[in-house]
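Attaching a single structure in structure tokens format; questions to follow.
With one protein chain held back, the other chains of the complex are shown just where they sit.
By written order: A and B. Residues from 1 in each chain.
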Amino acid sequence: MRGAKSAKWVAIAAVVALSATACGGGSSDSGNDSKAAIDPNGKFSIEVGEPQNPLQPANTMESNGSIVTKALFTGLVDYDASGKIVMMNAQSVDSKDNKTFTVKLKPGWKFHDGTPVTAESYVKAWNWAAVPANKQTNSFWFSDIKGYSDVAPEKGKAKATEMSGLKVVDDSTFTITLNNPLPYFVYKLGYEVFSPLPESFYKDPKAAGEKPVGNGPYKFVSWNHKKSIEVVRNDDYQGPNKAKNGGVVFKNYTNLETAYEDLKSGNVDVLRQLAPKDLPVYKTDLGDRAVDQSYSAIQSIAVAYYTKQWKDIDPKVIQGLSMAIDRNTITKTVLQGTREPATGWVAKGVLGYQPNAAGDVTTYNPTKAKALIKEGGGVPGNKISIQFNADGGHKEWVEAVCNSITKAVGVACTGDSKADFQADLNARDAHEVKSLYRSGWVLDYPFIANFIRDLFGTHSDGNQGGFSSKEIDTLIAQADAAPSLEASEKLYQQVEKALPNYMPSIPLWYYKVNAGYSEKVSGVKYAQDGDPILTGVQVKK
Amino acid sequence: MPDVTKTDVKKTGAADPAGATPPMTPTASKPEKARSLWGDAWADLRRSWIFLISSVLILVLLLITFFPGWFTSEDPILGDLAKHYLQKPKLSDVGSADWLGYDQQGRSVFARVIYGARASIAVGFGTTVVVTVLGGLVGMVAGYFGGLVDSILSRLTDVFFGIPFLLGTMVILNSFADRTTWVVIGALGFFGWTQVARVMRGAVITTKQADYVQAAKALGASTPRIMFRHILPNTLAPVIVVATISLGIYISAEATLSFLGLGLNGVSWGNDISDGGNQIRVAQWIMLYPSIMLSITVLAFIMLGEAVRNALDPKMR
Partner (left out) sequence: MGRYVARRLLQMIPVFIGTTLLIFLMVYALPGDPVRGLFGDKGGSPQVIAALRHEYGLDQPILVQYWNYMKDMILHADFGTQIASGRPVTDVLGDAFPVTIRLASLAFLIELVVGIALGVVAGMRAGRLTDNVALLISLLLISVPVFVLGFILKVVFAFELNWLPPNVNDSTNYKELLMPAVVLASASLAYVTRLTRTSVAENLRADYIRTAIAKGLPKRRVVGVHLMRNSLIPVITYLGTDIGALMGGAVVTEGLFNIQGIGGTIYQSITRREGTTLVGLVTILVLVYLLANLLVDLLYAVLDPRIRYA
């Protein structure tokens, strides 16, 4: 997933540019960088790849496009570094029953073309994106909203073009009604899919995807395909995260080594990630401009429960395999400190994260691992394989994990390399994974449910391994029905504590951002999704 | 169809960059007896320093391929991360596991280099055999029968030649879940046979007109007999030249595909070079030694091809 070398396939990166850092982060930075004067209108450049999709907020699923749309659009809410909600365009989002939410907008917000941002701007945009004919890749995000199945029925013709759950009350107020109560729905609203769109968008959505008009901290200037995208500060911006720089140039790189070389020679200012080649040296090269910080993503080995091998397996065997992996050594050596051993299924920086949720299942212990596997009846065939995509930089750790398992418990283990992500995905979709497969998850919204419900529920989209447990499904349903966010969080934490008895997957490690920036800029911070917070960057004179 | 022949024979020269068959006068047109050509060639080869060096190198490579255990007792797959992660080479310790250092999985680079030979040699030889048989057959049939058959086969050859080699093999390798040696050989062979086909076709067309072939025909020899007994031996020389030179090229191609993440699954120099590239700033030896071995191997085969060409092409003397 993230950190992937060539396949920049961050599935969904959710956190919009962090407002908290914009409020608090700036001041803490000014201390160490005070030597150089700041140019408030200075522009800086950042490394990205060519966005795969047009720049429409509900159509951007990969990291190259989402970092740009995040700069151009601001939604209702956002999160801070600890996973708490911050109001952006919304004055308030209230609900009595967690089913009907009333959204009040802040006054005076305008799109970049000068038209005001109204309740209609949101409702119409969401309805438009939900219609399958408009082919927005992220449209399923609206499926919680009442009436979605009429707009986008699984079979047959659509009965409606608008979701009945969305109602405009007045210019600055609208209500959202869900199919079922969801205590943490506000968290989902932070994802850029829920951005507003200006009236001009609908005239020619395709052209609008090439020249987006948003309401965010930056205004779009130009998109020179495969070369660069330029945005400038929106001086009329009303949000708390007003840009501290004059604008951003998103510079297109196809390979990260090149970007790093350019960083050193001053041709690019901010990197999002580093090539494996540069990891061993970047701290020496960059000094205090090197970034090494964790973000909310986890890598794990998922079990293909639909295979003969694992169908009726005793979870003890999976526990044993998990304990045969020397996470400490592997993260330090092969992964060069770019990951941190996982101690549970939920990533750090997410509301509801608890340390050591998995108990000793994630601790390396060959003796116990052997005993557990034996107790559980052994690994069928005494042979496993881990499927991965060769274009994602996974080969090295897969080899290391395999070697660790083979050495610790004597189970033969090989990497099952698929040529690219497409082939990998295809095998997973078609339930053709032979044994185990690598799996990565970057947060969509910083609430614990995203790492549990969306991955291990029997019918969840993210559950591709066919894991199914009645007990876990019941626990999840209870947590979803909780009366408040806090109660829901507690119940979800209990679900995570129960997971070692079921072992839906083997957690490996949490991701870290390993990146850097040039001498020209300061105040560079990275959000939970691993992307730099553009608005907080200051450019030196 | 004389003019078509002319243009296509010219293409032969093009398709055979090392110039095995100069366009105007293909080598095999010499109406000498086969034995004397080979005999002369052998005498020539023995005196060539290029041949001597390359054959010694290839002999050593073959030994390594078939008996890796003679050279190292290390396990090339299971390493020890905790102890050997990126350990530096001890160059004075020739032949030991420590000699060329350890890689990022804690495996002995020397053992990897030794065991990696098998993949390269297998792909090189395998592809050459596939390409020679397939291309030879197509070229023989096209050249011998001429007319419509020739037109169809020649256009088919053009089709495969027109698709860029690397692009074509990349697409094929992407569609296989398990990239074994056979799959890689198949993919390289699928797009590689055209060159041999063209060389063979050109040679067959000129040989076909030779008196002894006409005589055999007049005596009522069967078509297969004429093709394989009379024509084939006289067309072998240019094909062999193309084959030896391209053997090295296929080894190099396999490494390039590995570099792009599409090579063999398993121990191979290409994979090690590609993986070692990630450590280039701190542990150059991981990439360096497989690169040297790869280059030497390719060089050995190309030198052999060069020597054989010199020996078989009378004009070179």
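Rule of thumb we're sticking to: contacts are C-beta pairs under 8 Å (C-beta built on N, C-alpha and C of every residue); 3 or more make two chains touch, one makes a residue touch a chain.
Predicted, not measured: the structure shown is a model, and the values here were computed from it.
Visitor: Pick from B:Ala41, B:Ala111 or B:Ala255: which residue touches the chain that isn't shown?
Guide: Hidden-chain contact among the options goes to B:Ala255.
Visitor: Among B:Ala41, B:Val239, B:Leu294 or B:Leu312, exactly one should touch the missing chain; which is it?
Guide: Answer from the full complex: B:Leu294 touches the omitted chain.
Visitor: Among A:Thr74, A:Asn98 or A:Ser139, which residue is in touch with the absent chain?
Guide: Here the residue in touch with the unshown chain is A:Ser139.
Visitor: In the full complex, which of A:Asp262, A:Glu340 or A:Asp416 touches the chain missing from this view?
Guide: A:Asp262
Visitor: For the chain that got dropped from the picture, name the residues of chain B it touches.
Guide: For chain B, the residues touching the absent chain are 3, 6-7, 10-11, 13-15, 17-19, 22-23, 50, 155-156, 158-160, 162-168, 170-172, 174-175, 177, 248-249, 252, 255-256, 259-260, 273, 277, 280, 291, 294-296, 298-299, 302-303, 306, 315-316.
Visitor: In the whole complex, what residues of chain A lie against the chain that is missing from view?
Guide: Chain A touches the missing chain through residues 1, 7, 9, 11-12, 50-54, 61-62, 132-133, 135-140, 143, 152-154, 206, 209, 225-227, 252-255, 258-259, 261-262, 265, 267, 391, 419-423, 425-427, 429, 439-441, 461-462, 464.
In this section, only the chains that are shown with their structure count from here on.
Visitor: Please tell me the distance, in whole Å, between the geometric centres of chain A and chain B computed from their C-alpha atoms.
Guide: 47
Visitor: Quick one: in the complex, what on chain A touches chain B?
Guide: The contact residues of chain A facing chain B are 6, 275-278, 280-281, 326, 329-330, 333-334, 390-391, 395-396, 399-400, 403-404, 406-407, 415-420, 423, 427.
Visitor: If you look only at chain B, which of its residues touch chain A in the complex?
Guide: Residue list for chain B touching chain A: 77-79, 81-82, 85-86, 104-106, 173-174, 176-179, 261-262, 265, 275, 277-282.
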